[in-house]
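Of the protein chains in this complex, one is absent; all others appear in place.
Here is chain A:
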Amino acid sequence: MAVVKLLGTWFSPYGHRVIWALKLKGILYEYIEEDVRNKSPSLLQYNPIHKQVPVLVHGGKPICESTVILQYIDEIWPQNPLLPADPYDRAVALFWIKFADDKGLLMSKLYRGNGEEQQAAVKEWLEMLEVMEEHALIGVKKFFGGDEINMVDIAFSFVAHWLGILEDVLGLEIFKPHKFPRVSSWIQNFKSSPIIKDNLPDADKMSTFLKRGREMMLTSKSN
């Protein structure tokens, strides 16, 4: 079997998406940690256009953009499918994955924002959570994938783990479980799932790392 490599960073939700997909399918891979402030020649060679992680390299050929990578993995290794077989159900799943991808940018908006910008970001987060609660999770019992995690669950992972960390870093309370019971229930199910539980970046380590990063960012903004 051709060698599988994954270039990623320990804190990124996008890299973790790929890790979970590979582990759910039982695929062995070599993980390479990238320093985004000092990008390796490999990364620049494999992803010359965006120069970003994650990048999956399969038999020497690179695949970029996490959602593109996930679909590739699902097609090459069909065991434990991550998308529905029915074309219509798959179109619905892809809709929610795109929604989650677009809203993922809210992490950065929240993290980098201050004052009014931050308030605007909080408002967008709440709107997103409402859509999850009132639309995405309707009819969902345990996971978006039914009894097993699928690509939609993976796409929304930033809500399950990274939002809580950002709240801690910024001293904000955005997610109130009683206001979003379906989201809350889904988060609990998602985070207790074995592959996910054992493969999440440490919250404390992330908090410290992000707090420092934010301090540096705000200092340089005011200078």
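Everything that follows uses one rule, which is that contacts are C-beta pairs under 8 Å (C-beta built on N, C-alpha and C of every residue); 3 or more make two chains touch, one makes a residue touch a chain; residues count from 1.
In this text, contacts and distances are computed from a predicted model.
Colleague: Can you match the unshown chain of the complex to its UniProt protein name from these: "Golgi pH regulator", "Electron transfer flavoprotein-ubiquinone oxidoreductase", "Glutathione S-transferase" or "AP-4 complex subunit epsilon"?
Modeller: "Glutathione S-transferase"
Colleague: Thinking of the whole complex, not just what is shown, which of A:V36, A:A91, A:A203 or A:M216 touches the missing chain?
Modeller: Of the listed residues, the one touching the omitted chain is A:A91.
Colleague: In terms of residues, what is the contact footprint of the unshown chain on chain A?
Modeller: Given the touch definition above, chain A has residues 49, 58, 61, 63-65, 67-69, 71-72, 75-76, 87-88, 90-92, 94-95, 98-99, 131, 135 touching the missing chain.
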